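One protein chain omitted, others in place.
Think of it as A, B and C in the order they're written, each chain with its own count starting at 1.
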Amino acid sequence: MIPASFDGLMPVVIFMGLAVLLFFGGHYASVLLAPKKPSHLKSTPYECGEQPVGSAWSMFNVRFYVVGLIFIIFDVESVLMFPVASIFRELNDMGQGGYALIIFLSFISVLIEGIAYCWRKGDLDWVKSFQSSLKKETK
Amino acid sequence: MFIQLLFASSATLTVGCALGVLATKNLMHSCIFLLGSLMGVAGLFATLGADFVAVTQIMVYMGGVVILMLFAVMLTGGKDFISRAQNLLGLPSSMGNKWTYSVGGLVGLVLLLTNIRLISNVMNSHAPKVIGDEYPSTVSQIGHLLVKDHVLAFEISSVLLLGALVGAAIIARPRKQK
Amino acid sequence: MNQTVVSYLSQYEFYDTLLALFKNNQGALAFTIYLLLSLAIVGMCATIGGLGTYAERKISADLQARIGPNRVGPYGLLQMLADGVKMMTKEDIMPFTADKMLFYLAPLLCLTGVFATLAVLPFSGGFIMADLNVGIFYLVAISSLVGVGVFLGGYASNSKWSMLGGMRGASQIISYEIPVTISILAITLLSGGMSFGTIVGHQGGLPHEWFIFHNPFSFLAFFVYGVGALAETNRAPFDLPEAESELVSGYHTEYTGMRFGFFALAEYIEVFVVCGVAASLFLGGYQVPGISLDILPIQAVQFVIFMTKTLLLYYVVIWIRWTFPRLRVDQLMAVCWKYLTPIAIFNLVGCAIWTVAFNGKSIAELIFGGGH
Partner (left out) sequence: MMSLGSYLIISLILFVIGLVVMLSRKNIVAILLGIELILNAAALNFVAYSRYVTNNLDGHIFSLFIIVVAAAEAAVGLAIVIRFFQIKETIHIDEATQLRN
């Protein structure tokens, strides 16, 4: 059999290397084949044919950040749940299913509190004023 | 052989991109260099046989923290993040001239040598074990540790995350201008 | 232990003759096998990606009672080659206001994130490049590079359309990662392992042995995963980051020629990967009904079964695209956070309770009484 030092890391690295190779190969092919007639007008950012006004790197609404914030907390919680979930069945077979279930559920219940809080406070609404006005109309 | 190559490339990526974080003045580029550096650290974890920690590193940092930082950069004034008055390595000139750097460097060197001298005794008495090439699966062991030995840390971390979520949501919530 | 395609092949005799050819250098032989098979998989996936664009047009034409591409080659089959050549011979334009380094880097990130997922995709019992024991978790993690790539593509162009598309795309991709991850967590819980070998090994060839019909919660989880995966790959009806009618072309508005081609290729391969994951997590993967032998011809049958399931799902994805209208941004976020995520958490809790209550048995085993 194969020594374990050749375990799954090698294909992962090879695939990443292939992506890089394909990227540079494609660039090289396009350098060889593509025409090169640069002009100032061609390389202006597209703004429906008008002269671009200002830079696009301007400020954005905070709600993007709030979405990212909720995401990262849930992401980390799911990361912590993965090893416990993968031995859950094993624990159940060992007769410790109840114990595992209590641990797992108490962990998830905190997660649910988080999403319930954000829901209650309206962080999950994308456009607050719009939705509240809709509710008023329907009332 | 392959593992050594992986180690060398990951170490290069880690250190090189960390230097990039230090040297570049554009904050967006800094974030991307940080991504490269953290990816290198993930590779180093993989060479240490810590497959679960490596993938966690990729998942939390690459998918989460870096995106959050990119968002934060965008939310705090777009392009206006190029800092002024820096010399080599991105250090601001207010931090000192060549004399401060050379004296500080000397002191640091002396301290480093002293520390190595001190630590080498400990290192020799607890000689590292000879490590074979085997990389056993860590996932189920980590799972067992999380539900047995470290169950308190596991549960409390969820409370910590809840606190972080609530606190950060309160701070960052858009509010009306007075 | 991680099983790989090399360790699978090494149980046959021809491996030893190959090893003798390589002067007993295990590393070189393993590298050669990996490299050749990787090239084969990448070639196959690129072809599937190219055929995806063709199938997309043909199926949309079919649904709208048109003919679709029929000029290049028989039935227009060579359309994808024509597209590829066209991509390569287009001029590469970069906006002069762009952030040059990040503009180069963005397609590479997308491409790397998608290609790296191919390493753990289980094409058959032996033909899985690396059956990592963190398999599915690794796949979820590494595909989040695509989100960074999309954001950077939008940012670096310094065009307003791109910037809007990039912000939307990044927030959409990260949001929908949560229900997808939690659904996968439910399957991990049922199968008791994260590697694809374990997950597929716990299912059988016939539908009642699949995880989708394991219990009511996993049935729901399949749909949560499906919707979330559609959104993660920016497919319609969740194609807000590249909505033509609102944002011109979204985050790749400023990309031309080959660089645009990389974005498109990454997207189509990602759809294929997502379908493959759905097939192997919920629909039994490569399992052949009624046969438990492990010989080389069986591998070919398993490969065919896996590809059939995956391509059928691919067809469904295209079908959905031409059937449903696009969502609005606030609806998009509401679907993710107010419907999918709570349902996914509910499924996870349900699966956990089911596992403890019925000792991990599926519905079919409970009704017909089967071994554990």
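In this section, contacts are C-beta pairs under 8 Å (C-beta built on N, C-alpha and C of every residue); 3 or more make two chains touch, one makes a residue touch a chain.
Keep in mind the model is a prediction, meaning the values are calculated, not measured.
*Asks:* Taking the whole complex into account, name the chains on display that the unshown chain touches.
*Replies:* For the complete complex, the undisplayed chain touches A, B.
*Asks:* For the chain that's not shown, point to the residue among A:Tyr65, A:Phe88, A:Phe104 or A:Trp126 touching it.
*Replies:* Residue touching the absent chain, from the options given: A:Tyr65.
*Asks:* Can you name the residues of subunit B that touch the chain not displayed here?
*Replies:* 3-4, 7-8, 11, 14-15, 18-19, 21-22, 27, 30-31, 34, 37-38, 41, 44-45, 47-50, 52-53, 56-57, 60-61, 64-65, 68-69, 71-73, 75-77, 81, 83, 86, 89-92, 95, 126, 128-129, 131, 138, 141-142, 145-146, 149-150, 153, 157, 160-161, 164-165, 167-169, 171-172
*Asks:* Suppose we count only contacts with the excluded chain; which residues of subunit A make the list?
*Replies:* These residues of subunit A touch the chain that is not shown: 62, 65, 69, 72-73, 75-76, 79-80.
By our rule, only the chains that are shown with their structure count from here on.
*Asks:* Considering only which chains touch which, label the overall pattern as line, ring, star, complete or other.
*Replies:* Per interface graph, the chains form a complete graph.
*Asks:* Does B-C or A-B have the larger number of C-beta pairs in contact?
*Replies:* A-B
*Asks:* By mean C-alpha coordinates, which chain is most distant from subunit C?
*Replies:* If we average the C-alpha coordinates per chain, B ends up farthest from subunit C.
*Asks:* When the centre of a chain is set as the mean of its C-alpha atoms, what distance in Å lies between subunit A and subunit C?
*Replies:* 15
*Asks:* CA centre of subunit B versus CA centre of subunit C: separation in Å?
*Replies:* Here the centre of subunit C sits 30 Å away from the centre of subunit B.
*Asks:* At least two partner chains per residue is the criterion; list those residues in subunit C.
*Replies:* In subunit C, 1-2, 27, 31, 132, 137-138, 155, 167, 174, 177, 193-194 touch at least two other chains.
*Asks:* Residues touching two or more other chains, restricted to subunit A: which are they?
*Replies:* 3-4, 6-7, 9-10, 55, 57, 60, 64, 68, 70-71, 75, 82, 86-87, 90, 100, 111, 118, in rising order.
*Asks:* Per the contact definition, I'd like the list of subunit B residues that touch subunit A in the complex.
*Replies:* 2-3, 6, 46, 52, 56, 59-60, 63-65, 67-68, 71-72, 74-79, 133-135, 139-140, 142-144, 146-147, 151, 154-155, 157-159, 161-162, 164-166, 168-169, 172-174
*Asks:* Mind pulling up the subunit C residues that touch subunit B in the complex?
*Replies:* 1-2, 27, 31, 99, 101-102, 105, 132-134, 137-138, 140-142, 144-145, 147-148, 151-152, 155, 167, 170, 174, 177, 193-194
*Asks:* Which of the residues in subunit C end up touching subunit A in this complex?
*Replies:* Those residues of subunit C that touch subunit A are 1-2, 4-7, 10-11, 26-27, 30-31, 34-35, 38-39, 42, 87-98, 107-108, 111-112, 114-116, 118-120, 129-132, 137-138, 155, 157-163, 167, 171, 174-175, 177-178, 181-182, 185, 188-194, 248, 253-254, 257-259, 261-262, 329-330, 332-334, 337-338, 341-342, 345, 348-349, 352-353, 355-356, 359-360.
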